[in-house]
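The complex appears here without one of its protein chains, the remainder shown in place.
Now for chain A:
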Amino acid sequence: MRFYGKGILTGLAVTLRAMTRRAVTRQYPEVRPDLPPRSRGVIALLEENCTSCMLCARECPDWCIYIESHKETLPPATEGGRERSRNVLDRFAIDFSLCMYCGICIEVCPFDALFWTPEFEYAEHDIAELTHERDVLREWMWTVPPPPALDPGAERPKEVVDALRAAAEGRPA
């Protein structure tokens, strides 16, 4: 049924209903937001896992990752064997004034050395301060939350499937 003034009455009803519900406002500085584990706040570096393979730096679309490393040779493990060489990380820095938070570096890291953390309060007065060196990046690791639980009915993680199959065949995974 249509009658004169229906639109106004509908509008009044909508605003009155909105008034009776709780406001959606977040009291941010007083109440810290409860962010999900995958929030793209800042990138943390677990440098123990890093092999200086440079994959992250090369995939970064805006070239904001700086990696410097040198090669060290280790004495051979067995007598008369070949000398082993390994990369030693000298510098790992992410310039968050350039970073666009795409997360590609985290996706490509084959050694799980980079992680998202939901921390976002790292604004600076000087743009140069936004380049976080490896010690700062390492500190962010403490804020990395455990990954979210799998959805109900989701596939099992690949590692678990592999381990189960290996156990069934009686070989080490």
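Definition applied: contacts are C-beta pairs under 8 Å (C-beta built on N, C-alpha and C of every residue); 3 or more make two chains touch, one makes a residue touch a chain; residues count from 1.
Basically, contacts and distances are computed from a predicted model.
Q: Going by UniProt, what is the name of the one chain that was not included in the view, given "Sarcosine oxidase subunit gamma", "NADH-quinone oxidoreductase subunit H", "RNA polymerase sigma factor" or "ABC transporter domain-containing protein"?
A: The correct option from "Sarcosine oxidase subunit gamma", "NADH-quinone oxidoreductase subunit H", "RNA polymerase sigma factor" or "ABC transporter domain-containing protein" is "NADH-quinone oxidoreductase subunit H", the UniProt name of the unshown chain.
Q: Tell me which of A:R21, A:K71 or A:K158 is the one touching the absent chain.
A: Spelled out, the listed residue whose C-beta touches the missing chain is A:R21.
Q: Which chain A residues touch the hidden chain?
A: Touching the missing chain: residues 8, 11-12, 14-16, 18-19, 21, 23-25, 27.
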